[in-house]
Every structure is written in C-alpha cells, then in structure tokens.
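Notes for the one structure printed next.
Up next, chain A:
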Amino acid sequence: MQIPVVKLIDPVTMLSIGPAHYVILSAVLFCIGLFGVLAKRNAIMVLICIELMLNAVNINLVAFSKYVTPADFIGQIFAIFVITVAAAEVGLGLAIIIAIYRNKVSVNLDDFDLLKW
Partner candidate 1 sequence: MVEYAMNHAWLIPLLPTLAFVAIIFLTRPWPLLSALIAVGAMLTSCFFATFTAIGVFTSPELTEKPLVYAVNWFNMPGMEINVGILLDPVSAMMMFMVTLVGSLIFIYAIGYMQDDPGYSVFFSYVSLFAAFMLLLVASSSLVEMFVGWEGVGLCSYLLIGFYQHKISAREAAKKAFITCRVADFGLLLGMLLLFWNFGTLDFAALAEKIPHFQQYNVSAATLALIAFLVFCGPIGKSGQFPLHVWLPDAMEGPTPVSALIHAATMVVAGVYLVARVMFLFHEVPSVMQLVAVTGGFTALFAATIAVTQREIKRILAYSTISQIGYMMLALGVGSLTAGMFHLWTHAFFKALLFLGAGSVLVALHHKADVWEMGGLLKKMPITGWTFLVGCIAIAGIPPFAGFWSKDEILLATLESGHYVLFAMAAFTAFLTAFYMFRLFFLAFTGAENPANHPKESPWVMTVPLIFLAIFSLVGGWVGTPWANVWSEWIFFGHPHHGEPNYMVMIGSVVLAGLGIYLAYYFYCADREKVKVRELARRYQGIYTLLYNKYYIDEIYLWLNHTLVDGAAKIFYLFDIYVVDGIIVNGVAAITGLFGEGLRVTATGRLQNYALVFFLGVLAVFVVLAFTSPLLAGPIWGGVR
Partner candidate 2 sequence: MGEFPVLLTILLAPVAAALIMAFLPREEKLLIKCVAAAGTFTSMALAFYTYFTYDTGTGGVQFVQQIPWIKDLGVTFYLGVDGVSLPLMLLISILGFSAVFASWNVDHRPRDFFILLCLLITGVMGTFVTQDLFIFLLFYEMVVIPIYILIIIWGSTKRVTKEYAGMKLTIYLLIGSAFLLVGVVALFMKTAGILGAPDMSFAGLARAAKSLSQFDQIWMFAVMLFGFGSLISMWPFHSWSPDGYAGAPTAVSMIHAGVLKKIGGYGLIRIALYVLPVGAQFWAPVMAFLGVCGVVYAAMAALAQKDLKYIVGYSSVSHMGYVMLAVGSLSVIGLNGAIAYMFAHGIMAALFFSMIGFIYEKTHTRWVPDLGGLHRQIPKISAGFMLAALATLGLPGLISFIPEFTIFIAAFNKYGGLAVAAIAGVIVTALYALRAGAYALFGPPREEYDHLQDIKGPELVPLVVLGTVLVVGGLLPSLLFNVINCGTIPLMAEINAALQIGGKF
C-alpha cells in the first residue's frame, strides 16, 4: 500500500524547528546517558546518566505530543508520570547508595562483585 510520506527533514524548512530536531536531540541525549551508564564507574554518576536517558524520553514524548497528537495531551501526561517515577527511583537509588557506602566505604561499581558466576 502507498504510505503517505511526510518529509520530516525538509531542507527548505530546515531553519524552522521541526519534530526532527527534537527527535534527534533526544536520541543524542539518550546515547550520552547510555554511554554514561556503561562507562562511568561511580554509582551516582550512573544514576544521573539514567536520569539523562529518562529525560531524553521526556523530550520525545513532549515533542511527539505537540506534533503528532496536538489535540489531547497524552505525551505531556506521560512525561509527567515519567518525571514522578524517575524522582522516586532516584530517591531510592540514593538511599541504597548511601546504605552501601556505609557498608563498603565505596561507591565504585567495580567494588561490588560479591555476587558472580
């Protein structure tokens, strides 16, 4: 069947901000976050990078909400939920990191390998 194609990246309207910009931005942000998660050795940094990833998602959601479903605010609602949950998650994360720091005097992820094989 014939798919109605909308040029997301339009050289003419390139200067005016379009959905593509948001999508690309969020993608970049996501990748940065992912890199952090994989590369950083400090638990707190990793936690922050996860936040980055979640925020990338939020950007996506909001952008799509504006361009795809402008009528109802699904995206925004979703984003708000994400923010809330993320907050809870971070709180919990920090709590655990503190607890484990008490226990091991370290927040370096490489020190946590009691459990393996």
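To be clear about the criterion, contacts are C-beta pairs under 8 Å (C-beta built on N, C-alpha and C of every residue); 3 or more make two chains touch, one makes a residue touch a chain; residues count from 1.
Selection rule, in plain terms: all candidates are chains of the complex that A comes from, given by their letters.
Source: prediction; values computed, not measured.
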item	value
Interface partner of chain A in the complex, by touch - 1 or 2	1
Complex interface listing, chain A residues touching candidate 1	3-6, 8, 19, 34, 37-39, 41, 46, 68, 109-110, 112-117
